[in-house]
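All protein chains but one are shown in place.
Moving on to subunit A:
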Amino acid sequence: MEVLLTVKEIEKSFKDKKVLKNITFEVRKGEIMAILGPNGAGKSTTIRNIMGIMYPDNGAITFHQHNGKGIPRNKIGYLPEERGLYQNVKVMDILLYLAELKGYPLDKAKERALMYLKKFDLEGKEKVSVEELSKGMGQKVQFISSIIHEPELLILDEPFSGLDPVSQELFKKEIRSLADNGTAILLSSHQMNLVEEMCDRLFMIQNGQKVIYGTLDDVKTQYANFKCTIYGNNNIADLERISHVQRVEQEGDTSTLYLDKDVVPNTWLKELPENILIQELKINRISLHEIFIDIATNKNLIQEEGDANA
């Protein structure tokens, strides 16, 4: 797939604190690329650097298919994390203004605005003042404003925050269909379950550093190892002696065994020692959510993996 945006080794410091360290990734045409990470990891900072709202101290951001200097602002749609709309103006007025700023023809913009308002259940609201909209309606209008000019690259910073489940589904569907029509989409989120369902590739960031980067499938096979949860009163030392066990977490009678990457569940289960008390046993893969939580709480669940690769 064609690469639209390359972010190469960017670094950024606020005062003495380095908030971005050596961030490298690319966004391709027709794919959804997700930047994931806990609050304060550097997601919004990365995006703001791409948008030229800040400038990186080092590294380069390249927009392919863009001749000339600077950022091809009228080919990018951007929904910032901190977002809002002018309060005392009509919905259609503000949509047309934002389209005009992007240099998009007004008649086409009007057509698309009406089409999307209808799609997002806001038909007939075009003459309503923004201050009369509910929060969810406002977010829909903001989303429309970011895609009204048919951007080639769409950057969405936390697009789902504050949305109800129905609207979340609506947004997900629309984002997916935009990607299917060839738009390159870069989105950031901390809602793993949503992202897991829709993204093609992901970039996980923690403390301004890359933790994971790759396709969703790769990440799952590479990082989402099996884990085995056993209910029963067992000695932690006994559990740690079992083969393929990387580490054990125990909480009361519940023990979670994190297993090696190359474990084969069938054989491993057969080889379980007799002396272990099993009232209940569950074996499944670590979810992205757990990887995410582990990263956020700084456990080294995948740290070894990262080091091994480095």
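Keep this in mind: contacts are C-beta pairs under 8 Å (C-beta built on N, C-alpha and C of every residue); 3 or more make two chains touch, one makes a residue touch a chain; residues count from 1.
By our rule, contacts and distances are computed from a predicted model.
Hidden from the displayed complex is a chain whose UniProt protein name, among "Homoserine O-acetyltransferase", "ABC transporter permease", "Carbon-monoxide dehydrogenase small subunit" or "CheW-like domain-containing protein", is "ABC transporter permease".
Checked against the full complex, the one of A:Thr46, A:Ser145 or A:Gln206 touching the unshown chain is A:Ser145. Between the chain not shown and the residues A:Val3, A:Leu101 or A:Ile236, the one that touches is A:Leu101. Residues of subunit A in contact with the chain left out of this view: 51-53, 73-74, 76-80, 82-89, 93, 97-98, 100-102, 142, 145-146.
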